[in-house]
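Down below is the structure, laid out as structure tokens.
The block that comes next holds subunit A.
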Amino acid sequence: MTGLLAQLHYIASVVLVAVGLFVVMDDENLLKKVLGLNVFQTGVFLFFVTVGFRRGGSPPIVTGDGGPYVNPLPQVLVLTAIVVGVSVTAVALALVVRIYREYGTLREDVLREAVADD
Partner candidate 1 sequence: MTDLLVALVVLPILASASITFAGWLRERTGWPMAVLALLGQTALAATVTVGVLERGRASHTIGGFVPPYGIEFVADGLSVPFVVLVAGASLAVLAYARETGPHSNPFYALYLLLVAGLTGVCVTGDVFTLYVFLEISGLAAYGLVASASGGDAALAALKYLLVGTVGATFYLLGVGYLYAATGTLNMAALAATLSAESTLTVVAFGCVVLGLAVKMALFPLHVWKPDAYEHAPWAVSVLLAALVSTVAGYALIRLTYGVFTVRFFAANPLVDEVLIAGACVSVLAGGILAFRQQSVSRLFAYSSITQFGLATLGIALGTVPAVVGAAVQLLGHGVMKGGLFAAAGVIETRTRASTVDAYAGRSEDAPFASGALAVIACGLVGIPPTVGFVAKWYLAVGALEADSLFVFGVVLASTFLSLTYFGRLVQRLYVDAPEQTPELERISTGMSGVVIGAAAATVLLGLFGFALASFAQPAVSHLLHP
Partner candidate 2 sequence: MTETTSVLPLIAVGASAVAVVPILLSRSRPNLREGWTFAAALVKFGVVLLLVSGVRNGTTYVTPSLQFVPGVELVLRVDALGALFALVASALWLVTCLYSVGYMRGLDEANQTRYFAAFAGSMSATIGVAFAGNLVTVLVAYELLTLATYPLVVHKRTTEARAAGRKYVLYTLAGGLAVFSGTLLVYALTGTTAFTPGGVGDSLSANPVFARAAFALLVGGFGVKAALAPLHGWLPDAMVAPTPVSSLLHAVAVVKSGVFGIARVVLYVYGTDDLTSLGVGMPLAVLAAATMLFAAALALRQTSLKRGLAYSTVSQLSYILLGLAVATPGTIRGALLHFSAHAFMKIALFFCAGLVYVETHVETIADLRGIGRRLPATMTAFAVASAGLVGLPFVAGFVSKWYLLVGLVAAAHPLLAGAMLVAGLLKLLFFWPIVSAAFFPDDASDGARWDRETRQTEADWRLLVPVLLAVAVAVGYGIVPTRFPFFDLADRIVEVAT
């Protein structure tokens, strides 16, 4: 049981990835797909953060106090990835707004027919 609890964060990460991916692939609503994409990405970020976690670690600023320092690199990676994720979401939402303006719906099945008719 303790073994599983120790892996809780990893499990949560996998669950988020799975849920996000499922929503992206399965949901009909475009906006929800974008949300699913975000959840998916968050799962990956959680993984990175968990990998970098250090029990009892102090922030990586050398003050002479000693003690184990947290490796700043995973945090940097996640920050960069979050920025990328935000940009992607922004672009995605802009596209969603435009699609809604052009077609009046965000349902994928309706849109597929509308495009096929074009």
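For anyone wondering why these and not others, all candidates are chains of the complex that A comes from, given by their letters.
Going forward, contacts are C-beta pairs under 8 Å (C-beta built on N, C-alpha and C of every residue); 3 or more make two chains touch, one makes a residue touch a chain; residues count from 1.
Note that the coordinates shown come from a computational prediction; the quantities given were computed from them, not determined experimentally.
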Complex member in contact with subunit A (any copy), out of 1 or 2: 1
Candidate 1 partner contacts - residues on subunit A that touch it in the complex: 17, 21, 24, 30, 33-34, 37, 40-41, 44, 47-48, 51, 73-74, 77, 80-81, 84, 87-88, 91-92, 95-96, 98-99, 102-103, 111, 114-115, 118
